[in-house]
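The other protein chains are all here in position, but one chain of the complex has been omitted.
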Amino acid sequence: MTIPIVPKLLRSHLSDLAERDARIDGRGRWEGRELEVQHSILPRAEGSARVRMGDTIVLAGVKFQIMTPYPDRPNQGGLMCSAEVRPVAGRNWESGPPSPESIELGRVVDRGIRESGCIDVDSLCIIPGEKAWQVILDLFAISDDGNLFDAFALAGIVALRNATVPAERFEVGEDYQLSVSKTPIMCSYHRVGGRFVFDATAREELGGDERIHITLGDDNNVHSLQKGLKGIFSADEFTEIMDNAIERTEKLRKIVDEL
Amino acid sequence: MTIPIVPKLLRSHLSDLAERDARIDGRGRWEGRELEVQHSILPRAEGSARVRMGDTIVLAGVKFQIMTPYPDRPNQGGLMCSAEVRPVAGRNWESGPPSPESIELGRVVDRGIRESGCIDVDSLCIIPGEKAWQVILDLFAISDDGNLFDAFALAGIVALRNATVPAERFEVGEDYQLSVSKTPIMCSYHRVGGRFVFDATAREELGGDERIHITLGDDNNVHSLQKGLKGIFSADEFTEIMDNAIERTEKLRKIVDEL
Amino acid sequence: MTIPIVPKLLRSHLSDLAERDARIDGRGRWEGRELEVQHSILPRAEGSARVRMGDTIVLAGVKFQIMTPYPDRPNQGGLMCSAEVRPVAGRNWESGPPSPESIELGRVVDRGIRESGCIDVDSLCIIPGEKAWQVILDLFAISDDGNLFDAFALAGIVALRNATVPAERFEVGEDYQLSVSKTPIMCSYHRVGGRFVFDATAREELGGDERIHITLGDDNNVHSLQKGLKGIFSADEFTEIMDNAIERTEKLRKIVDEL
Amino acid sequence: MGGYGEVQMIDENGVRADGRGPGDIRPITIETGVVPVADGSCRMTWGTNEAIVAVYGPMEAHPRKIQRQDRAVLDVAYNMAPFSTTDRMRPGFNRRSREVSKVTQDALESVVLLELYPRSKIRISIEIVSAEAGTRCVGLTAASVALADAGIPMTDLVVSVASGKINDVVVCDLNKEEDNYGEADLPMGIMPNSGELVFLQMDGDLSQDEFKQAWKYNMDAAQEIHKLMVEALNGGDSQ
Amino acid sequence: MGGYGEVQMIDENGVRADGRGPGDIRPITIETGVVPVADGSCRMTWGTNEAIVAVYGPMEAHPRKIQRQDRAVLDVAYNMAPFSTTDRMRPGFNRRSREVSKVTQDALESVVLLELYPRSKIRISIEIVSAEAGTRCVGLTAASVALADAGIPMTDLVVSVASGKINDVVVCDLNKEEDNYGEADLPMGIMPNSGELVFLQMDGDLSQDEFKQAWKYNMDAAQEIHKLMVEALNGGDSQ
Partner (left out) sequence: MGGYGEVQMIDENGVRADGRGPGDIRPITIETGVVPVADGSCRMTWGTNEAIVAVYGPMEAHPRKIQRQDRAVLDVAYNMAPFSTTDRMRPGFNRRSREVSKVTQDALESVVLLELYPRSKIRISIEIVSAEAGTRCVGLTAASVALADAGIPMTDLVVSVASGKINDVVVCDLNKEEDNYGEADLPMGIMPNSGELVFLQMDGDLSQDEFKQAWKYNMDAAQEIHKLMVEALNGGDSQ
């Protein structure tokens, strides 16, 4: 990603807005953008989802491969999650090898899903020591207007929950639904104009500072945290964010569970 | 390849010549350069050829490897064709990973040979499902004064026709001649000064526009077409080129068949 | 490595010193810097060493892997030696793929050790044709104040002489000491201010010309030579260097053998 | 071309396995404005192909060495998403993608009025998110719609479509099975108003007569597809 | 997190396999000036971890496109030497190293007074020559010492330490076995004077209460480690 010169004017404008507890698009500090979630929309993927949050649009697709289990874990399959943000998604994204930003995107989403234990890797075993399923979750950005993290994480869990294990195509039995026992949800907060807000847009990201990503599981257990970018935050600020995340993830989890 | 600034003077000079139906080196519009073809000139290759067309010189070498057949085609070997244009061949060619130009060169030649069916991939099988020959045709430019396409394609088919399968060295029987049942020939046309010409030189390529590559087989069947570079052409122009290619490939095929 | 502009002032200063047979740090022409050699200093390596020559500091670590012997040498294991000079070691070293300088460093050290025959590759066989040890010697620069070559070579042979074959961890028997039958030693000479000197510092390298690396074995047999950089030398100059290397390597070999 | 002659894909009445006649194309939908942050965009489905194209620019070309004093440069990247194919496609460099990018760029540079924007760059990203057969045609056609959606002046739109040969019969717009087992493939890029070409490739085995028939099918299909493109650009429902 | 619940790593009295209590850290040594040719440097051992950090700069930032008009840029590279791990680590590009480099850079940019050195670059090389568990914490802590050794002004040092969970008990500073089989890992980067954070990650499964306990262990350990850092910078013997 090319680093645009951060416009000083934008930063000072965002500070002014923050003083009045306002945001550039009129939202409240903890308010998310309009959300639209669809699943099973990609004909070649075994599971898929499309998430739209304002002008941010992403796809997630699940594919399966047969792997040989690792010698020290003969009864386990695997889960791989990778994120790609190609130039299609915005004028500052460039082609070439994966940028540090997209590597971070993939890893942060991967951790939240993996650590929640929502995929039982033991259930992916076909023949112990010989064959197991590798689940591959690919996250793909179509339009980046900020907060790709939450969009990717949401699309990822929805795609997994709607995935069919293609056993017939691989001639190892009958197709069946991938078992996903939990619904980890990520919420991301950016410091904009001095205070943290939820679900920042691209302009807020551009004129903002550090960001904090929290993935919570079904019982509000913490599965993944990540602080990104330069910036300093206090314990009190973190507590406020965590409280908001607990509230927010419960709502989003309900939406996903009811799809 | 570095892209030299196209000299406007050159373009206008080529246009003037075209109006008088003349070319920069005095040839007629459909006239090829002096051609020299040799075979079996590389001691380490199992088949080889050297083609000189004016100041364009290329080598082709054939090597063999043992491959495992693809599971869905257990009785077939393989053919791989790759082209390299290294800095030795001209001041605008640079080192590094294969340029788009050299990838295109390899693919266009590969297609013509492959699609003609001149190599019977079933005959390359050694043990069904286990061992087969992979034929590797490497095209290598020594001096690029334009129209590497036709030079590569010609050197490629000549090298294949003179290749010996090195069965003894691989301990799978006795050496024998590679069977090549057809003689696909490529002819390339460049738009220079507004009209298409055959066998363009490097200067004509530099001041010209699009190019069209046609590979015809023994019965004038079309095996491969490719339009390269920016440019628009009409159906009538194409018909004229195709008619010329039919005539020209017959002559070249005769030369190759009589070597 | 970025190539700093060679300061002409430095070159002329070094020439002046050379005329008085002096060096920039007060040493004599054939005098080495203060030397410090430690072994077994890296907890995760099977053999290790640290060498300090003035402000040049390097580490060497030995690791083992199980390899399949090459079909034509079913009773032999392997030795691999690679050198890395990362940005930690000096302001002119850059990250990225291995630079030509570090490739040369690795190869020159590798050759001297390999050609001396100090490692009996036949003794590395575990099961003929199936399993053998691959010894991997990694050379790693901590601080580059010149003459990394000799520091790497010395650290390398010391690390090998103190290496334990980790047979237990790989479940192929009991751990045992790697057998190292000889002690090849490298000496390097740089042309500085017009004449060759031993053990050049970084500033002498910067203002100097070609360098010559000599590896001698236990009987003064020559195992490896390498001339580096632009420069011309005469047969007489070489003879003088070789005589010094014979004397010097004997002293260093004694130090290593007595560790 | 696979060339497995034994698979029966068209019957004696010229009806193909999916019910189409020899000259029929698969169903097509076209939508613009699908990448809100882009200057122009297009989503095109064609059979079970789906392409998403975003156009950014004209913008400053950098690094400067890619600038042209007298015209804009196009930067076309064709890519297949990892989940676009039956077997997952590994992300990253790939010769086929680079080649398709190049021929698509050559085709589009033939119609865009580049000289209107000296020193600038127009970036065109073609993402195949679902692949059946003929993705390069889908990508090129959708790219010309996205360029129009971005308001970039062109001499004409480009319609790309391929005909081929199955069971010795020339047919238009091969589907996946026809592409796998077919005997020839002739994709073309056509300017629908003049009938001129900006893109041409061919692989396989076609006699001179078969070649002429395939050419004609492509020309006719181009007119049909062109209507859908114009409707989509005029805000109509193209479905 | 491995999550192999069956391995017993802490007994009923809260004594860990290596004899530590839940809140205890492993032994630490800190030394400066260990890379003589660098502007500042630090060698830190922590358990059987060993990191060597060199700082070069401030120096001219090149190529020019990485320059910032109003501040210095940091260039942080974290790397593991090939002999630093039980199985040899192949040299070269590696996603984990790039990610650790990035978070470390983000943390250090939060404390270095970058605006004092416009257009310049400060290069920080972190080499792990022996790895146990928690190498990113060792690297970040040692880097802040090396920056201080180079005389680069900072608002505060950074102490990085991780707590986690083993056998359902929250403990501080996981060793290798605890890291392999543990159930959570919470590394933090703490400014010891203000108690504010510049780095935060977490993996695994912690209830809200467990999370608070792990947070507290890190805060306490930071104060302890800070003393050793200050001693080392004051030329004292930190062992």
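We just call them A, B, C, D and E in the order they show up, numbering each chain from 1.
In the analysis below, contacts are C-beta pairs under 8 Å (C-beta built on N, C-alpha and C of every residue); 3 or more make two chains touch, one makes a residue touch a chain.
Keep in mind that this is a model prediction, so the values were computed, not measured.
Q: Could you tell me which displayed chains border the chain that was left out of the figure?
A: Counting the whole assembly, the omitted chain is in touch with B, C.
Q: Could you tell which one of B:I142, B:A167 or B:V256 touches the chain left off the display?
A: Per the contact definition at the top, the residue touching the missing chain is B:I142.
Q: I need the residue numbers on subunit C that touch the omitted chain, in ascending order.
A: 100, 103-104, 107, 111, 115-117, 210, 212, 217, 219-235, 238, 242, 246
Q: Tell me which stretches of subunit B touch the chain missing from the display.
A: 42-45, 48, 55, 57, 59, 61-63, 65, 82, 84, 86-91, 95, 97-98, 136, 138, 140, 142-145, 169, 202
The definition used in the following text is that only the chains that are shown with their structure count from here on.
Q: Give the fewest steps needed to get from subunit B to subunit E, where each step moves from one chain to a chain it touches.
A: Shortest path length, in steps: 3.
Q: Hey, how far is the Cα centre of subunit C from the one of subunit E, in Å?
A: Measuring from centre to centre gives 32 Å for this pair.
Q: Based only on mean CA positions, could you tell me how far subunit A sits from subunit C in angstrom?
A: Subunit A and subunit C have C-alpha centres separated by 48 Å.
Q: Multi-chain contacts only, two chains or more: what residues does subunit A have there?
A: Expected reply: 98.
Q: Among the residues of subunit E, pick out those that touch two or more other chains and give their numbers.
A: none
Q: By the document's touch definition, which label belongs to this structure's chain graph: line, ring, star, complete, or other?
A: line
Q: If we use the touch criterion from the header, which chain pairs count as touching?
A: A-D, A-E, B-D, C-E
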